[in-house]
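In this view, the complex is presented without one of its protein chains, the others remaining in place.
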Amino acid sequence: MDDKKCIIMTSNSKSGPGDAGRTGSWRVERPVIDLKKCTPAKRQKASCYLCWLYCPDGVISKELEPQINLEYCKGCGICAQECPTSAIEMVEETRLIEEERKINEKN
Amino acid sequence: MNKQVTNPVNLTAEEFMHPGNRACSGCGLSTLYRIGLKALGRDSIFVVPPSCLTVMQGLYPIAATQIPCLNVTFASTAAAASGVRAALKVRKKENTKVVAWAGDGGTSDIGIQSLSAAIERGEDFLYICYDNEAYMNTGVQRSGTTPQGTITTNTPIKGKIQKNKDLPKIIAAHNPTYVATCSAAYPLDFYNKIIKAISLKGMKYIHIHTPCPSGWGIAERLSITVGKMAVNAGLYDLYEVENGKKTLSGPSSKLLQKKELPRVAEYLKIQSRFRALSEQQIAEIQAEIDTKWEGYRQEVG
Amino acid sequence: MSSEITRIRWHGRGGQGAITAAKIVAKAAFDSGYEGIVMVPSFGTERRGAPVSTSLKISKTKINDLSPTENPDIVVVLDHLILDEVDVTAGLKEGGLLVLNSPRKLEDYQFKNIKLAIADVTGLSSEVGLKKGIVNSGIIGVLAKAVDLVKMSVLAKGIEAEFVGKKPEENAKSALLAYERTEMGEM
Partner (left out) sequence: MKRIESGNVAAALGVKLAKTQVVAAYPITPQTPLTEKLSELIEAGELEAEYITVESEHSALAVCIGAASAGARAFTATSANGLLYMSEQVHWAAGARLPLVMCVVNRGVGAPWTVWNDHQDSISQRDAGWIQIYVNDHQEIIDTVIKAFRLAETVSIPVMVCYDGYYLSHTHMPFDVPDENKVDTFLPAYSYKHTLNPESPENLNTVTMPFARPDRDGVNKPGYMDIRHNLQQELRTSIPVFEEIDTAYKAIFGRGGSPILSAYKCEGADFIVAAMGSLSNRIKDIVDELNLEGLKIGVLSVHLYRPFPQAQIIAALQDAKGVIVIEKALSYGNQGALFGDIKAALYPCIKRPFAHSYIIGLGGREIKKADLYDAIKESCTTSETFEDTSRWIGLNR
């Protein structure tokens, strides 16, 4: 039936990450996990994971040592706020970037 | 009951929403959506009107969601969902879940007509209203569910004069199969209520109190905390309505044992949107909450 | 062309079944080989009890003009009391036909330059066991008697088909009885 070859253009989006780009750049503060305080890391047993549960962007992994995907973490700080053991600290992003730059220069 | 209790440990790690989406930092809707999709699973079709969710789900050609979604006009969500359901019925794909997901403006104001009709027809889908108590996507204008006294961009000095509509109550008066209220601060309660809703035939409605850092005037990190405060102060109640019977559920039901609840002033004063409220108004809100909970306690004896 | 079209205007009250009667005649005419049939109900907001009219045009060939008839060849009136409310003969052609359900006699009426066909359809429809006020089947019999357009037998069949489940035989009988009892006169 499509002998007239209609293209039929519509706005039909396909699933993929990073629609808003690398949203990690939105961060003012970066969550840093102290694994000595983090319950699953400390116990080496799947537990707690409230940071994972509450994270609006799903950028925290549910591992024994939870990882934060900094490429996309927007730095809202909910994980730090809700962590029952205060294992997550929000650290000024510019300071960390500066420190990282220095480390890279040394290497 | 030997039912397994859902907790962060046993909740599926599979994500149906991509990171790097356009939700604001600390968005209450974003958490809800993420956990809600886990409850709904892949065999679902969404119907979404203009709202923050439209933007969060992605701009063409990238979708932040892995669930098929039909974006529709503002007033037509429940009607379009009825059409999707009808098509699935004739195509004999009745197991696919149809989920309408809209904001408070899209539900309590412009969308209430088509929603009311869909419930009256006894349609079979789940309608989720995330209520952040104003038109946030257009920059925080007052909606039908905005509480009295709230500063918004079109109630900028005195705050909203009128009281808010009790939308879940209006919906419950239609006698749908299931009505529940939830809070974005309690995503597992939301998860459980979705699981229950989708096990039932007919029209299901879930209303969610959804903190919005930019619209409410709170720090991004506080959106869960502030949501919990609303529930714990007894201001926003989590309940279910089935067969015309309302039952407090989840965190709210636990408040019944408490003699005194935290003062609502704490919740109100943390948010800059309530800065126009006088002490007198705050006292009136507290008095209303006290009367309401007195009633709840008497009901359960 | 226009000269070959027979135009019938029906007058009744909303709910009386004038449109149904016109439809039965339209179908019967169609079944009798007429190609051009246009049945135009009065347009708008019909309300039960209020006077309504319907136009029926019948021709051997296709009809292009779908407007209501202004100059009928035949006027059919389902209720003689309508004569007091509506000028039913307005536009009726000279020498045209008026088909009337009335308990009164031919001589009781004074029209000019028309043919009058009259029968007490209301009375005889209760005679055949129809509910009081069912006159739309009977009036067809009066029309059939007065004008040679469609055969009474075809019309009777049409009535039975239309009234399936609603006393079809009695309705057909009412038409046949009216056919027999019709009085005709020229004035």
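By letter and in written order, the chains are A, B and C; residue numbering begins at 1 in each of them.
Quick note on the criterion: contacts are C-beta pairs under 8 Å (C-beta built on N, C-alpha and C of every residue); 3 or more make two chains touch, one makes a residue touch a chain.
On a predicted model such as this, the values are computed, not experimentally measured, just so you know.
The shown chains contacted by the absent chain are A, B, C, with contact judged over the whole complex.
The residue from B:Leu11, B:Ile35 or B:Ala81 that touches the chain not shown here is B:Ala81.
Shown as candidates are B:Pro19, B:Gly58 or B:Gly215; the residue that touches the absent chain is B:Gly58.
The chain not displayed touches chain A at residues 1-2, 4, 6-17. The chain not displayed touches chain B at residues 42-45, 47, 54-55, 57-63, 65-73, 75-76, 78-91, 96, 113-114, 116-117, 120-121. Summarising the interface, chain C meets the missing chain with residues 1-2, 23, 26-27, 30, 35, 37-41, 43-45, 64-67.
The rule we apply is simple: only the chains that are shown with their structure count from here on.
Chain B and chain C have Cα centroids lying 64 Å from one another.
Taking each chain's centre as the mean of its C-alpha atoms, chain A lies 25 Å from chain B.
For chain C, the set of residues that touch two or more other chains is empty. Residue positions of chain B with contacts to 2 or more other chains are absent. Residues of chain B that touch chain A in their complex: 8-9, 11, 13, 15, 17-23, 25-28, 30-31, 34-35, 57-66, 187-188, 213, 219-225. Against chain B, the residues of chain A that register as touching in their complex are 11-23, 26, 46-50, 52-59, 62, 69, 71-72, 74-78, 80-82, 90.
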